[in-house]
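Structure below; questions to follow.
Moving on to chain A:
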Amino acid sequence: MKSGSNLERVIASGKPAVTAELGPPMSADPQEVIHKAKLLKGYCDAANITDCQTAVVRISSIAAAVLALREGLEPVMQMTCRDRNRIAMQADLLGAAALGLRNCLCIAGDHQSFSAAGKLKGHPGAKNVYDVDSIQLVGILKKMRDEGLQEGGDKLEVAPKFFIGAAFTPGGEPMDYRPYRLKKKVDAGADFIQTQGIYDVEMFKSQMEKVRNLGIHEKTAILGGIIVPKSAMMLRYMDSSVAGVSVPKPLIDRMMKAKNDAGTDKKKAKEAQEEEGIKIAVELIQQVLEIPGVKGVHVQAIEWESAMPVILKAAGLYPRPTFPDA
Partner candidate 1 sequence: MIVGKQKPFEEIWNMVKDFKKVLVYGCNTCVAICHAGGGKEAEIIASMIRIKAAEEGVPMEVKHAGIERHCEPEYFEPLMEEVKTYDLVLSTACGVGVNFLSERIGNIPVYPGINTEFFGAVPQAGVFTELCAGCGNCILHLTGGICPIARCSKSLMNGPCGGTNKGKCEISQEVDCGWYLIVERMKQLGTVDKLYAIQQPRNWSTARDGGPRRVVLAHIQDLEEEEAKKES
Partner candidate 2 sequence: MSDKLSSNKKGSVLVVGGGIGGMQASLDLADSGFKVHMVQKEPSIGGTMVMLDKTFPTGDCSMCMISPKMVEVGRHLNVDIHTLAEVVSVEGEEGNFRAKIRLAPRYVDPAKCTGCGECEAQCPKKVPSEFDQQLGNRKSIYALFPQAVPNTRAIDDRYCLFLTSRKKGAKKDVCKKCEKACKAGAINYDDKGQEIEVNVGSIILAPGLDRYNAKVRGELGLGRWPNVVTSLQFERILSASGPFKGEVKRPSDDKHPKKVAWIQCVGSRDPHNANPWCSSVCCMYATKQSIIAKEHDKHIEPAIFYMDMRAFGKDFDKYVERAKNEYGVRYQRAMVSAIREDPGSGDLVLRYAAEDGSLIDETFEMVVLSIGFEPHKDAAEFAKTFGIEPNVYKFAKTSPLNPVETTRKGVFVTGTYQGPKDIPDTVMQGSAVAGEAMALLSEARGTETIKKELPPEKEVLGEEPRIGVLVCHCGINIASTVQVEQVVEAVKDLPGVVYATNTLYACSQDTQETIKQLVKEKNLNRLVVASCTPRTHEPLFQETIRDAGLNKYLFDLADIREQCSWCHMGHKEEATKKAIRIVKMAIAKSRLQEPIKTDTVGVTPACLIIGGGIAGMTAALSLADQGFQVSIVEKENELGGLVRNLYRTLEGNDVREFLASRIGQVRSHPKIKVFTGTEVRNTDGFVGNFKTTLTDGTEISHGAIILTTGGIEYEPTEYLYKESDRVVTQRELEKKIAAAEVQAGNRYVMIQCVGSREEPNQYCSRICCQDAVKNAIAIKEKDPSAQVFILYRDIRTYGLREDYYKKARELGVIFVRYDVNRKPEVAQSGNGMSVKTWDYMLNRELNIGADWVVLSAGFRPHPTTEKVGALYKVTRNPDGYFLEAHVKLRPVDFPSEGIFVAGLAHAPKNLDETITQALASAGRAGVVLSHDRLAISGIIAKHRKDLCMSCLSCFRVCPFDSPYIGEDGKVAHNEVKCHGCGICAAICPAKAFQVNNFRDDQILAMIDVAVECDTSVAGG
């Protein structure tokens, strides 16, 4: 075992792993994290704690991860390259390890200009760092864990034991280069990979074929990303505006039909779409898990944690495995 985390154990057991997502609040109040952790507990093997997602200031990933851990939910701390240089990163990683965190997902992070999108003022004028990129961060983490060395070469008395994760956008451009870039992440030391949300299963299948041809799936655990759709509008938005995500038209049509069949009552239409969304999510989970080389799913029910039990049960992924010795 590299880290001994629950997630690592589930993956090692050969059973499909399930991760979820928990977004910390723009608040100093721990209750929201605690509440969400309670909802997710038992319905995933670990939950990603986002790191100032969309560059919006929130409880830090490490602090929120510790709050979740106290509730008995295993966190995956996320670390972006946007806000810290390699000194701060390594210091935070040591601290996180000292606080008992065992999983870390290394990502580039959204550009600070994102923070001013939508209704928030954000900090578009902030200076970004990007001292290292996500692949280099994976490498740093691995070097710390496996060689007990800092990036600069200084020795660590006790190495932090992390199960190292990275992200993969199979539908991102340039598509033919993406598997090679994934290989770089894995070569750098990524133990598990979470993908961008998948609606176009055929596209993912063909990308996975290339991934398998490069032998990547044997060196890492790939968890397919599932974003539970809530409405036809959301699906359309994801299709048109979210990078690396395309939604096949039949799926949108299906959601549209659910909405239209519900008639003019807005509440009914919302419920009908949510019901259809859960069905779609379950189908996607099943399709993704059938693809060779996929070791689990990363299910995101954004601001809708209560959907997780229903989905997992319907997908036959409940209950989650437990390890008595842990």
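A few notes on this one:
One rule holds for everything that comes next: contacts are C-beta pairs under 8 Å (C-beta built on N, C-alpha and C of every residue); 3 or more make two chains touch, one makes a residue touch a chain; residues count from 1.
Basis for inclusion: all candidates are chains of the complex that A comes from, given by their letters.
Bear in mind that the values here come from a model prediction, so they are computed numbers and not experimental data.
Here chain A appears alone, and the candidate among 1 or 2 that touches it in the complex is 1. Of all residues in chain A, only 81-82, 86, 108-111, 113-114, 128, 130-136, 139-140, 151, 167, 169, 172-174, 177, 180-181, 183-184, 187-188, 196, 241-244 touch candidate 1 in the complex they form.
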